[in-house]
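What you see is the complex with one protein chain gone and the rest in place.
Chains: A and B, in written order; residue numbering restarts at 1 for each.
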Amino acid sequence: MDAFQIFLNTLSPSVLIIIFIGVLIGIIVGAIPGLNGAIGISLLLPMTFALEPQIGLLLLGGIYMGGMYGGSITAILLNVPGDVVAAPAAMEGYPLTKQGRAKEALYYSIFSSMFGGFIGVIILILFTPPLASFALKFGPAEMFFIALSGLVIIGALGGNLYKSAFAVLFGLFISTIGVDLIAGSERFTMGSADLRSGISVVPVVLGLFCLAEMFLNIGKKSNEVTTYKDQSIKRMTVIKDIVRQKFLVLKSSFIGTCIGLLPGVGTTLAVFMSYGEAKRVSKKRDQFEKGNTEGIIAAESANNATVGSSMVPLLALGVPGSPTTAIIAGALIIHGIILGPSLFVQRPDVAYTFLYGMLLTVVAMAIIGAVGIKYFSYILKVKMEYIVPTVLVFALFGAYSLRNSIFDVFIAIVLGIVGAIFKKIAVPLAPIIIGVVLGPLIETNLARSMVIAEARQLSLPHYMLSNPLAIFLLVMVAVLFVVVIKMRTKTE
Amino acid sequence: MKRIVFLLVLALMLVVVAACGSDTNQEASGNADENQQGSNVEENNQDSTVEYPTKNIQIIVPYSAGGGGDTVARILADALSEELGKQINVINREGAGGEIGIAEMARSEADGYTLGVFGYPDNFVLENTRDTDFSFDSFEYLAAFDDMPMGIFAGPGSDFETIEDLIEFGEANPGSITLGESGALGLLHILAFSDIIGVQTTPVTFSGGGELMNSLLGNHVDLASTSSMSHDSIVDAGGHPIGFAAPERMAMFPDVPTFKELGFDLEMGVSRVLVAPTGLPEEVKEVLTTALDNIGNDPALKERFEAAALPYRYLGNEDVTEFLNRSNSVLEPVIQQNIDRFKN
Partner (left out) sequence: MVIIILTNIIMGVVLILFSILAYTQTGDMPSQSAMFPRIVLYGIGITGLLMIVDTLIKVKRGKATNDSSLTLNSFIFQILIPGAFLLITYQLLTIFGFYISAFFLIMVVFFYQTYRANNIKITGKHFLKGLIVAVLITAIMYIIFTLLLGLPVPSGSFFR
């Protein structure tokens, strides 16, 4: 069977239907606060046992792709990111909604997701082997520098300098709670077995972004609540504008692709990095967090770009780099398919159908999104009295669903209260999320570097800078640092 | 003033709603009991004709979805639900290296509707190295399904072809060989392995299997300690196994030597067990063990395991208990010797 034949097979009705179903489920679970693509995939995992492997895989791939987009819908319309990766979409999209430009924001979101998704999957199809070996070059030292660059980019986000610094440190502190990953000792657990497994990022996001936002809505008088004005905008206008900013799209997709390749780093960092970078270079920097479409383009194309690239190490090396790809690996394992370079030789039918099918998931996402936006925005006509309780109970459910843990519900509630206070005293919330995500990356990779350096009888700097990639990354961090400081002093 | 009145009314309402909720539920649950099992529940128990299962069953897995333990649980849920004619849901309850989920299994009610699947000896290592809420006797071990030895693997282009290379280099450079692991059993395996070959090594902890693989294949660590399940992916990417801690060569990988035949008496592996909390009613246990024996001895289940690269070995209720007790007595001294490595 040659590649073209496989491509034609991908276009069969049953495959197309499965792809549409997968993407639709993905968008729905993505849009529900707390539920995300990973949960959707683990829900439908048993169903794939009965399907042919490539069909089952595409179902999961569709959920993955759709889930990356779905969170942005609720983020833009209600300021409630359905998923962690949609947090920047809320920061830029919701202000637009308040200006009556909800549809415009939604169109920017879906079409940027489409471009990002396409770029990610095309890279997956064309460059899997070289990228897989590139990803292997990232050892503990290189990962440490990547995490540092994520920390530096926070400086580009808005807010009072000291309050931003506190926010990121607070996030880092949250990440240290629990059994420490290196030495196995307990930190700040106060003897609680639940705290031993640490605080994961999902309840933190639910609390800070979702519950806190709803708290503040509860108190609003009805005349403070924005009334929905429908400003019409043509789809083509938005697409043309995105195409005009091709540099931004390409750069964001590139950041998304690179971060997506690395195991254990996660999409959250990719999204915030490309968002921060977009703000850093933007000519309309002062409009950020007041509704700038550039921010939406950057964040949305980055998160969908990670979908394709995170499959690279999975398919080429059998290295699942994220919870979602680990579940997809599980689905393959049950079908007796061995992941690694020989996958493309032994089971080309599965591998290539999956690759081409992933392109179609992007198409399906774009169609569902572009058609659905009209209906999504009906949410705005619903009165706040109905939305607030609904979002609250869904969020509580979402917090529970992540690990089936009632303790996570408690964490979300506590952070909801904290988040509402922070909002009132102008402590920015996004750096907290970045801190929670980066804390373990920085700490464990530094600790690993120390252990390996000692074993090799090298000094720590000597080990960490022992190859060109690491030196390059360190230089990049330094340059980024200088640039962000300059940008800061200019605005203040 | 208005506000205060309102708040009082609200507080009152809270109480009323809470009370109503509890009332209706007492009734509801009472009704459900009557409807489902008739009013003679107690008699039923004495007659030893307990109807089981009458509702859906859940299997708790203390790991995230997608790994080996999760895969085993899902295959079992599928097969067992066909055998028992009830839906079986797999619930991932990960955290703290499996501790959270295993503790939850131990806490749940012994009625046969909550079962658990985990990789022995995770529970045993945890209970001996941490202050856990469960012990080995918290569970009724119903069956074991696979026997997956731990192994030592080298990355692509590694200088360590055989175990002799490893010992030679390690004796000349104590502590300089880095060994990656992700999980308590992986660490235990490294410690026992280093002890037995008499070489001082440096274990490096990774947060997950993916990161471990990436570091091994990218030569950021010299070796990795992981289960035989990773064999195919590692070999496919240019790495190779040094040996398995298995009693004899595995049927799946006949070319990989065991440490035993190399002259090192080291056996360590994962065995996925299906458990229920202790105190399961005899009748329920009877139903479950019969069903498990039926599916366990069915070649179809063996095929599904082996397709997923899981070395199948079924042990029924009595065999598994005996096997685990024997294994505990082997593991305990190893854990105690290295206890400070775990507790730091």
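To be clear about the criterion, contacts are C-beta pairs under 8 Å (C-beta built on N, C-alpha and C of every residue); 3 or more make two chains touch, one makes a residue touch a chain.
This is a predicted model, so every value here is computed, not measured.
Participant: Which listed residue (A:Ala165, A:Ile239, A:Val281 or A:Ile338) would be found touching the missing chain in the intact complex?
Facilitator: A:Ala165
Participant: For the chain left out of this view, which of B:Thr54, B:Gln87, B:Thr278 or B:Gln337 touches it?
Facilitator: Answering carefully, the residue with contact to the hidden chain is B:Gln87.
Participant: For the chain left out of this view, which of A:Thr48, A:Ser253, A:Asn292 or A:Ser401 touches it?
Facilitator: Checking the options A:Thr48, A:Ser253, A:Asn292 or A:Ser401, the one contacting the hidden chain is A:Ser401.
Participant: Using the definition of touch stated at the top, determine which of B:Glu109, B:Asp131, B:Glu171 or B:Glu322 touches the missing chain.
Facilitator: B:Glu109
Participant: Kindly state which of the options A:Met68, A:Met214, A:Ile259 or A:Ala351 is in contact with the chain not pictured.
Facilitator: From the options A:Met68, A:Met214, A:Ile259 or A:Ala351, the contact with the absent chain belongs to A:Met214.
Participant: Considering the complete complex, identify which of A:Val371, A:Ala426 or A:Leu458 is in touch with the unshown chain.
Facilitator: Considering the complete complex, A:Ala426 is the one touching the chain left out.
Participant: Can you name the residues of chain A that touch the chain not displayed here?
Facilitator: Spelled out for chain A, the touching residues are 43, 160, 162-163, 165-166, 169-170, 172-173, 176, 180, 182-183, 185, 187-188, 211, 214-222, 225, 384-386, 388-390, 392-394, 396-397, 400-401, 404, 406, 409-410, 413, 416-417, 420-421, 424-426, 439, 442-443, 446-447.
Participant: Residue-wise, where is chain B in contact with the chain that is not depicted?
Facilitator: On the chain B side, contact with the omitted chain comes from 6, 9-10, 13-14, 17-18, 21-22, 25, 29, 56, 58, 87, 89, 91, 109, 344.
Please note the rule applied: only the chains that are shown with their structure count from here on.
Participant: How many angstrom between the C-alpha centroids of chain B and chain A?
Facilitator: A distance of 30 Å separates the two centres.
Participant: Write out the stretch or stretches of chain B touching chain A in their complex.
Facilitator: Interface residues on the chain B side: 64-67, 70-71, 74-75, 77-78, 90-97, 99-100, 103, 129, 133, 175-178, 202, 204-211, 213-215, 217-221, 230, 232-233, 236-237, 304, 307-309, 342-344.
Participant: Which part of chain A faces chain B closely enough to touch in the complex?
Facilitator: Per the stated touch rule, the residues are 38, 41-42, 45-46, 49, 135-140, 178-179, 181-185, 193-194, 196-198, 263-264, 313, 317-323, 325-330, 333-336, 338-342, 403-405, 440, 444, 448, 451-452, 454-457.
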